[in-house]
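The complex appears here without one of its protein chains, the remainder shown in place.
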Amino acid sequence: MTRLKRNLFALLQPIIAVIIGLLAGAIAIVLLGDSVIDTYAEMWNGAFGSFYFLTNTLTRATPIILTGLGVALAFRAGFFNMGSTGQMVLGGLAAAITALYLPGPGWMVLVVSLVVGMAIGGLWSLFAGYMDAKFGINLLISTLLLNYIASLFAGYMVAFPLKDQSGSAAMAQTPMIDKSIWLPKLFSGMSLHAGFILAIVAAIALYIFIQKSVSGYEIRMLGNNPFFAAYGGVKRGRMMVVAMLTSGALAGLAGAGEVLGTQHRYLDGALASADYGWSGIMATLLASSNPLGTAVAGILLAALQTGAMGVERNTNVPLEVASVIQAVLTLFVSARFGYAFLKRRKEKK
Amino acid sequence: ACSSGGSNSEQSASNGSSAEGTGKKMKIALVLPEEIGVNQFFVQMDEGFQKAGKEFGVETKTIQSSDPTAFEQNMRATVAEDYDLIITATFQAEDVLKQVAEENPDKSFAIIDTSVDLPNVRSVGFREYEASYLLGAAAGLATKTNVVGMVAAQDVPLLKKYSEGFKEGLASVNPKAKFLIGYVGSFNDPAKAKELALVQYGQGADFVAGASATSDLGVFEAAKEKNLYTSGQDTDRTVEDPDHVVLSQLKGTDAVAYETVKDFVDGNFKFGSTAYGLKEKGVGLTFVTTDSTSKLSPFIGEDVITKVKKISDDIIAGKIVVKDPLAQK
Amino acid sequence: MDQLFDVSLFNSMLRIVTPILLAALGGAICARVGLFNVGLEGLVLVGAFSAILGNHLLGNVWLAIIFAILCVMLFSLIFAYISINLRANVIVVGISMNFLAAGLTTFCLRAIFDVKGAYYDKNMMGLPKWDIPVIKDIPVLGGIVSGHSPLVYLAFFAAILMQIYLFKTVSGFRLRAAGENPVAAQSLGIPVRRIQYGAVLMSGVLCGLAGAQLSLGQVTMFTEGMTAGRGFIALVATMLGQSNPIGVVASSLLFGFMDAFSIRLQGFALPAQFTQMLPYIVTLVAMFFFKDRSYLKDAQRANGSSR
């Protein structure tokens, strides 16, 4: 079988899945007594209908891609990092604090803030990795728990010591970050900011790292079979540091990007409430931890969400239903249709 | 509709294009920074908004947002979709509204529950703390155990408007009374709110005020179960269980939403900010500033109401100045 | 300090722990057949909603509980079908189920009850509180153990039953076999898929009960998203208890105790955020003592060929 043909087969699976997902969504819409075509048309418009909406979708995809890339690397190394929400929250908070209190020229503070956000996110993630490596504490549980701790801690910080005292001072949030430190918008009047470029660059860099570099190779082998990796001289501890640090740093970057590019301050609950962390995990798993695939899946999930917002705005279908459709679509996109068929194809040359 | 002939649709089309604005139905959007279900307050606002839309024949659209980013995108989209007036609400909307309103100086905006100082924004804020003060005073006068509690949603500055005013009012009439406060940590976890109320009951409170949005229902249940007294927020919640929900702090967001639409349709719409307190009847307390359909509980009693009415008058007259808990020190 | 530790603390702990325990048992049985169920939060939410709906439609709490169980079983079938038959990644399915549940319950709240945010009917009867005859008169114990909704007792009973089922019965033995080495189980003609379905349905039953306890036992109402993360805590309890019913009881109790305790702690100087953090921190610390070095074992199971 030629390579082309094989690739076509690989493509077939998600396409069938999306079609079935759309059909399932259509049934949901019909049951609700709305027009399938109109609803999907609005969904499409909300996601990709114009350049404006396209940039909206990409804005939303940015943190999903970044958190997704983070967990992708950890998953590849066999570390089930469920802590992207917490890493993102602390990364965002740290970036906000740096941006607010570090003196210096805007661009420099911006860069330092991003780096600090990454560092803090990375360290928080590494903390879980350390507890696993040192004390055998199940990473999956610890990262889940650390999410709550991070969110509550950040909530405390902005409700008390860092609280914005200007204006109505009613919100648990930091003061507004100076305009000179904002991540630049890519197009004026649109929400898309330079964070998206960072996300795409990160996806490509991570792809090269995982697929082509020696450390990436070692991480992959460690994830596949830790005994094999140990046998081949791969140090689990070192790889854990690399994988968890990078993974958390990417989540931290996602948080920093949201703070510096979208909200321009750290606002209590803003990062956690959008479920970027879970969406990121989903994007990664949909793409089997392939970084480029994660980026595509991230954009797809973001499109489902912005599409749902479009449906909410322009039809009588309420937001809840749009989210039902979104969930149904993801469910089916994740399904392996024709799995057996495809598997046999792949196996025997 | 499709079969009703070509002439008809032609007519409406020409109508639309010829009569810029005059013949066209006005479009007003209410863009909320959260999902309606999160807070009773939004439900109330939406009701006032929809009611006005029906009465004045304008096309209304309520748009909820799942998170802050979605909110910004929804605001921008409504601008792009050319609504005549865009109403939004709460402190969470401030940042985005400032940006969007500045970028679109010839669009009209309104914000409820806080103030944004821009030439194309009409703001209506509330001085809830005045009503909280009354509620606190009523509780302080009515308590038998001298322990009074409050279950609040989260320990965030916003809710100080409720807790600080309450505390101040309580202390003003009953300095000996002990004030307990518990935080649910969420706006919609009634089960946890109920546990908190039960704990305060265990610590001797005979009155536990609810200030935790949807979670208040849990406080009400605790009250019913343990024969405690409690109070609600925003609308007259005493109707739900007059024996236990004995007071309710009122906030006229529905009226404000209704008025905003009405003024806009009537052409009386003015930009600038107003704050509604006791004096403007934007906030209040059942039995004190507003009558209720439910019976006054003997726990509160006419005596207390008379005294609190007096306090209310003093506030309106400026004799008592309730501190704005959010104002800078 | 006596204000902190009193009868009502433990009494409240038992109430708090029940939905978590039930859901965690559901998670445990899924884990036992090799399906890691991240969708507990969604299952419990659907349970909470359908319990209220059942009560509204049928006017009887017991029928309402059965109704909730059936609804959640139906809902969990989606999880089973997509992850078992369509071989989707279980975690993706679990996460999607959570989103689906949130959307679906909110929508139904609007479509069926025509309210937003919360459905509450003061005439609706919740679950009764049972006073346990002899025990209720024993001084301290009575105050703690007596006077709870029947589901509280059922939860602990279910844990014991499940312990017996998994470790004493033939069918439970085969269930564990199917999870431990599905290929080997298959090669013995053990119907692995059917067992997996059974486990998922069972977790549906347990999550239905968890939801019912939340919306009919602890309070009598439904509010949007009222599970408030309990499903994820249940997931943690499942893992911390290493999918052993008794272990799950212990870890749930630990969390429930810390949660009840943190509520009491709020009055004392610490900011609320820190007291709220307490249960999570303590659970994390508990893991130092209940760790299982699972990564090597899992890897061994996945890679070992024994020749």
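When the chains are written out, they are named A, B and C in that same order, and each has its own residue count from 1.
Operating definition for what follows: a contact is a pair of C-beta atoms (placed from the backbone, for glycine too) under 8 Å apart; a residue touches a chain by one contact, two chains touch by 3 or more.
One rule holds in what follows: contacts and distances are computed from a predicted model.
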Task: Name per UniProt, for the chain absent here [options: "Monosaccharide-transporting ATPase", "Acyl-CoA dehydrogenase", "phosphoenolpyruvate--glycerone phosphotransferase" or "Ion-translocating oxidoreductase complex subunit D"] - done: "Monosaccharide-transporting ATPase"
Open item on the list: Considering all chains of the complex, which shown ones does the missing chain contact?
Closed with: A, C
Task: Hidden partner chain, touching residue among A:Glu42, A:Asp132 or A:Glu218 - done: A:Glu218
Task: Among C:Val134, C:Val183 or C:Ala269, residue touching the chain not depicted - done: C:Val183
Task: Residue among C:Trp62, C:Phe173 or C:Phe288 that touches the chain left out of view - done: C:Phe173
Task: For chain A, residues in touch with the removed chain - done: 208, 212-215, 217-218, 220-221, 224-225, 227-235, 344-345, 347-349
Open item on the list: Tell me which stretches of chain C touch the chain missing from the display.
Closed with: 164, 168-170, 172-174, 176-177, 180-181, 183-184, 186-190, 300-301, 303-307
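Criterion: only the chains that are shown with their structure count from here on.
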TODO: Give the chain pair that accounts for the most C-beta pairs in contact.
DONE: A-C
- [ ] Averaged over CA atoms, how far is the centre of chain A from the centre of chain C? Could you give it in whole Å?
- [x] 28
Task: Residue list for chain A, restricted to those that touch at least two other chains - done: 152, 155-156, 159, 275, 323
Task: Per-residue multi-chain contacts in chain C, two or more chains - done: 106, 271, 273, 276
Task: Residue numbers on chain A that touch chain C, as the complex places them - done: 78, 131-132, 135-138, 140-142, 144-146, 148-149, 152-153, 155-156, 159-160, 225-228, 275, 278, 281-282, 285-286, 318, 320-324, 326-328, 330-332, 334-337, 339
Open item on the list: Show me the residue ranges of chain A that touch chain B in the complex, using the header's touch definition.
Closed with: 52-53, 56, 59-60, 152, 155-156, 159, 163, 165, 167-172, 176, 189, 191, 258, 262-265, 267-268, 270, 273-275, 305-306, 309-310, 312-314, 319, 323
Task: Residue ranges of chain B touching chain C (in the complex, touch as defined) - done: 35-40, 42-43, 46, 154-155, 180-183, 185-186, 188-192, 194-196, 198-199, 202-203, 214-215, 217-218, 221, 240-241
